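Note that one protein chain is taken out, while the other chains of the complex remain in position.
We call the chains A and B, going by the order they appear; numbering starts again at 1 in every chain.
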Amino acid sequence: METSMSILIGVLFTIGTYLILTKSLLRIILGTSIISHGVNLLILTMGGLKKGGPPLLGESSTTFTDSLPQALILTAIVINFAVTALFLVLSYRTYKTLGTDDMDQLRGIEDE
Amino acid sequence: MNNLVILPIIIPLIAGLIMILIRKKILVQRIIGIFTIIVMGMVSISLMNQIKENGIQSLQAGGWEAPFGISIVADMFSAILLLTTSIVALFCFIYSFSTIGREREAHYFYPLFLFLITGVNGSFLTGDLFNLFVCFEVMLISSYVLISLGGTKLQLRESIKYILINVISSSLFLLAIAYLYAITGTLNLAHLSLRVAEVGQDGLLTTVSLLFLIVFGMKAALFLFFWLPGSYSAPPTAVAAIFAALLTKVGIYAIFRLFTLVFYHEPQITHLLIGILGAITMLLGAIGAVAYWDIKKILTYNVIVGVGFIIIGLASFTSMGMMGSIYYLIHDIIIKALIFLLGGTIIHITGTSKLKDMSGLIRNHPYLGWMFFIAALSLSGIPPLSGLLGKIFITRGTFEAELYWLGAIGLMTSLMVLYSIMKIFMNGFWGETYLSKEMEKGSMTKSMTLAIGCLTAMTIALGLGAEGIQVYVQHATDSMMNPHEYLEAVLGKNPIR
């Protein structure tokens, strides 16, 4: 299970890196999003993929999985959600103001 | 348990939230802001004294014992930084009154400013690696909005790059946390220190520590500083000043914390690498500062030089070098805020940031000119101003550790810094005055003069009164060089292994 998870994480990172290296702003944002999904999966894998009940008092199971990675991932997802939303709004604003979403033209050499 | 420790985090948070509720009342927001920051400063002073009397103070949030809960820990190093943060924040806040503009004030500038301070204070106080990530994000998200607030073309373009860099480095931060959790099974800093010390810092752990170094290096502009000059020259002066003073310093703080508390077992690998990175950072930063003829660019490259210089104190890993680093860190926070405010004021008056388009400002603005002169001397460490002591201790530290080349590069870049900053003084203030009072684009207001004057007084006072804070700095150095005190304060006498 860990092996296939590692491969999946690697694939996600590859796709994310490829997307970040493209010129279009929207693709870059998607790339950061995919990378952070890869990171979340990595945290889950690194915490150990054990078998056991969910760590909740209401469930009457005797073995529990490690709850810390799940808490970390939840927090990371929330933060990523906020940052991605902000990033999207800002890039839309940039597109409207500057009239381009091409990173080559966003370099800003002209005022040096 | 000491509830005072949490106050520097929640006071600005609550004040910022209240400000959102009274969005229209700008004047009330300003008063609340000043009041909040002053209270924060007083809390940090009382924390400093408590730590001096009773050792490191800690709080387990919600009463969940460490290492299971979230620990908030204040040692002398963080308390000193908290106090410096509140001083700088107060004056940048006052400076922003007349320069930031109605538009930004109505779009939650003041609450965001306080949220930024919340994140900074949180990063200084947290005793948990993941909580450090969260506090970093609180700080960064506020900074994303502050850097883009106003929405000029330059700001939008630079903030896109700034956000992208930081989102990627945050992902790397999580990556490093995940690996560390897999190896050690804990994220509490004290517990980490204990476990790493027990099993020994093997190759895998050292690699993870280097991953952390990359992440924090990105945030602190240590070697990976390519994003900094663009981003820090985009936002308005007050924001740029608080960024230059605090944001990189939080990264530096994190490097110090990790490499003195957790990963201190292999200094011949990690600390040497830190030293090399510091040296490259200083050299490249100084070259940038010397090369440009634009005030904003010169000042931002000076931030980079400062980062490199603070870091080489850690690289020496001697008490002397550490003490120098703490002195220089305090000095650097204050002086970077001051010099950015001064530079911003010059741009405000002349309407340009190009050095070649300005001349002879000292005739109409004598006070500004002389304050700039003092700041410039202090920045390059001329006695008796505040930069001196840090420089001496750091250099002696590197010599003690027999890293002569490191100390030499540090001193050489100091000269280059002096040249770059004097270039602004000679070109901007000296020479023929061809800008009469009527032709100036903007004027100095009372709040600007007050903020700049007080910070100048601070740097003089810090230089003359260095003896007075000696006990505190000594205390901070001792507790950083002996991690046991930190462990005992967080985990108790008989920790759970």
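Here is the rule we use: contacts are C-beta pairs under 8 Å (C-beta built on N, C-alpha and C of every residue); 3 or more make two chains touch, one makes a residue touch a chain.
The rule we apply is simple: contacts and distances are computed from a predicted model.
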Considering the UniProt annotation of the chain absent from this complex, which name among "ABC transporter permease", "Phosphoribosylformylglycinamidine synthase subunit PurQ", "Multicomponent Na+:H+ antiporter subunit B" or "Nickel transport protein" applies?
"Multicomponent Na+:H+ antiporter subunit B"
Chain not shown: contacting residue from B:59, B:168 or B:349:
B:59
Even though one chain is hidden, which residues of chain B still touch it in the full complex?
1, 3, 6, 10, 13-14, 17-18, 20-21, 59-63, 72
Positions on chain A contacted by the hidden chain, ascending:
54, 56-59, 74, 78, 82, 85, 88-89, 92-93
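The rule is short, and it goes like this: only the chains that are shown with their structure count from here on.
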How many angstrom lie between the centres of chain A and chain B, each centre taken as the mean Cα position?
28
Over in the complex, which chain A residues touch chain B? Could you list them?
20, 25, 28, 32, 35-36, 39-40, 42-43, 46-48, 68-69, 72, 75-76, 79, 82-83, 86-87, 90-91, 93-94, 97-98, 106, 108, 111-112
Using the touch rule from the top, collect the residues of chain B that touch chain A in their complex.
130, 134, 137, 141, 144-145, 148, 151, 153-154, 156-161, 163-164, 167-168, 170-171, 174-175, 177-179, 181-182, 187, 230, 294
